[in-house]
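Input: one structure, supplied below.
With one protein chain held back, the other chains of the complex are shown just where they sit.
Per-chain numbering from 1; labels A and B assigned in written order.
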Amino acid sequence: MSEWEPKLLGFLCKWCSYAGADLAGTSRKKYPANIRVIRVPCSGRVDPLFILKALHLGFDGVLVSGCHPGDCHYQTGNYYARRRMAVTRKFLEYMGINPQRLQVSWVSASEGGKFTEVVTEVTKELRELGPNRLFSHDRQGHGTKATQ
Amino acid sequence: MTDRDMEQKLRSEAKALLEQGKVDGIIGFEDGSLKFTTTPLITSDKDDTSRLVINPFIVNNLSVYLTEVKGRVGIVAKGCDSRSIVSLLQDTKVAREDVVILGVPCRGIIDLGKVEKLVGKDRDEIDDITRDGDRVVVTVSGKEREFPIQEVLFDNCLGCELPTPQEYDILLGEPTLPASSGDKLVSQEKVNRLKEMTPEQRWEFWGGEFDRCIRCYACRNVCPACFCERCFVEETEPPWLLAVPRWQDNLLFQAVRNIHVAGRCTDCGECERACPVNIPLRSLTREMYGIVDELFHYQAGMDKDASPFLAAYEATDTGDFIR
Partner (left out) sequence: MTSTKKINKKHIAELLSQWSEEFTVFVPSRAKGVPKWARWDGEGASFLDWYRNTVVPPKAIFLPPMEEMFSFQKDGKDYRLELPASDKPKWLIFGIRPCDAKALAILDMTFKDAYEDLYYLSKRSSGLLVGLGCTNPYDSCFCTSLGSSPTDAANVDLMLTDIGDEFLVEAITDKGKELIARTNLAQAATEADEARAKEAKETASSKITRKIDTEGIGERLLSCFDDKDYWEKIAAKCISCGICTFLCPTCYCFDINDELVKNRGERFRSWDSCSFPIYTQMPMENPRQEKWRRLRQKVCHKFEFYLMNFNVIACTGCGRCVRLCPVNWDITQILDNLPKEQLKLEKC
């Protein structure tokens, strides 16, 4: 019997969060291997389309992580992300998607520790939420032929 | 001022604009080919302006054409339409000097679907529909029946926040009050009922609604806020979603579309009206409008000098959900 492991998709901004994740690695900090990382130039690059697509594909959660407000490499990218993510989260909740499946964090390049904490906590929460069966064929956990 | 008066003023103003070369074209309404229907009139011929109409059936949001017509254009806009124009101005999709807004103070547009339900007859079986102040008289087989106007107006007219355009060049009539008191927002009630459900029930509801969707894209194409030359659904290598009307893809399309137009969608209701399979799209647009209003105190299409919602930020924007 295979144990379900939450699959978390992380969009990490190149200048801060991705570097922070790198630091966690070089510092030999342990964090769950459930996260798959996509590096983006800035958290402001993350289109809500990516988040919905991730859920559509079957990811159990999405983490968008960027620079702290005021520290964005592109000055204002993370401010746009903040607005966009706020709206996306509330809208997902209205559609019936648990907003906890979309997590947003500010992790700087020096915060290897914080990155570790964020991934560990988010993974734990997703494990509690259970697998994402939202887009399964009959909305009750039975997959489409291709994606089950 | 009656619809007839506004219509006369519109025809002479539109003709003058063309004659004087102030605009290259006029976008307005003319009588449609079906009873109680109007249709967009897009013309550069000054003689065509004699066909322009103003009546309780001018439902289309004509601002959808602004992103494709060339040159300067005079456009007929009800209060709600003018908000979409303001939205487009904010996005610099159209320049203020290229539009002459012919504002129509609107007392609400009649929803033929509601009339049909009330009299139990289809549109083409009805003899006449006439608005008389705050009543509507519907004649079927020679017999007249009266209804309060609130029962036959479109839902979004019932919650109208701006019956008279704030942004206009020529106002065709006296500023008017909303047709309804506005505190009985039917659309908000539908949203609230959905919110009372559990998330699983809501998801099941939306999945069920989108089972019917045939991906005709009428909702997207009729929307003034959807002006992307290349929509995300047209990316095919690799595709974000298949051009296959499975409910998963349909729902994905509509959810992303709503988020993409957040802050630009004025909840004008065209998407729901255009949908041939009666998907309650305004229960999505209404909620998105409410989210933007509640979290950011921003209402789409009210202030032409404001920055577009998603292309702006405030230091005070909420971030309480951020780790």
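By definition in this document, a contact is a pair of C-beta atoms (placed from the backbone, for glycine too) under 8 Å apart; a residue touches a chain by one contact, two chains touch by 3 or more.
Because the structure is a prediction, the values reported are computed rather than measured.
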{"item": "Identified contact with the non-displayed chain, of B:Ser12, B:Ser50 or B:Asn278", "value": "B:Asn278"}
{"item": "Contact residue for the chain not shown (choose from B:Val140, B:Ile170 or B:Ala218)", "value": "B:Ala218"}
{"item": "Identified contact with the non-displayed chain, of B:Met1, B:Val137, B:Met197 or B:Ala243", "value": "B:Ala243"}
{"item": "Given B:Leu10, B:Val64 or B:Cys80, the one touching the chain that is not displayed", "value": "B:Val64"}
{"item": "Which residue of B:Asp124, B:Glu146, B:Asp305 or B:Asp320 touches the chain not shown here", "value": "B:Asp124"}
{"item": "Selected from B:Gln20, B:Ser33 or B:Thr316 as touching the chain missing from the view", "value": "B:Ser33"}
{"item": "Missing-partner contacts on chain B, residue numbers", "value": "32-35, 37-43, 60, 64-65, 68, 113, 122, 124-125, 209, 212, 214-218, 220-222, 234, 239, 242-246, 270, 273-274, 276-278"}
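Simple rule for what comes next: only the chains that are shown with their structure count from here on.
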{"item": "For chain A paired with chain B, centre-to-centre distance based on mean C-alpha positions, whole Å", "value": "35"}
{"item": "Complex interface listing, chain B residues touching chain A", "value": "194-195, 199-207, 232, 240-241, 246, 248-249, 251-252, 255-256, 258-260, 262-263, 287-288, 291-292, 295-296, 309-313, 315, 317-319, 321-323"}
{"item": "Complex contact set, residues of chain A against chain B", "value": "48-49, 52-53, 56, 69, 76, 79-80, 82-99, 103-106, 118, 121, 134-135, 139, 144"}
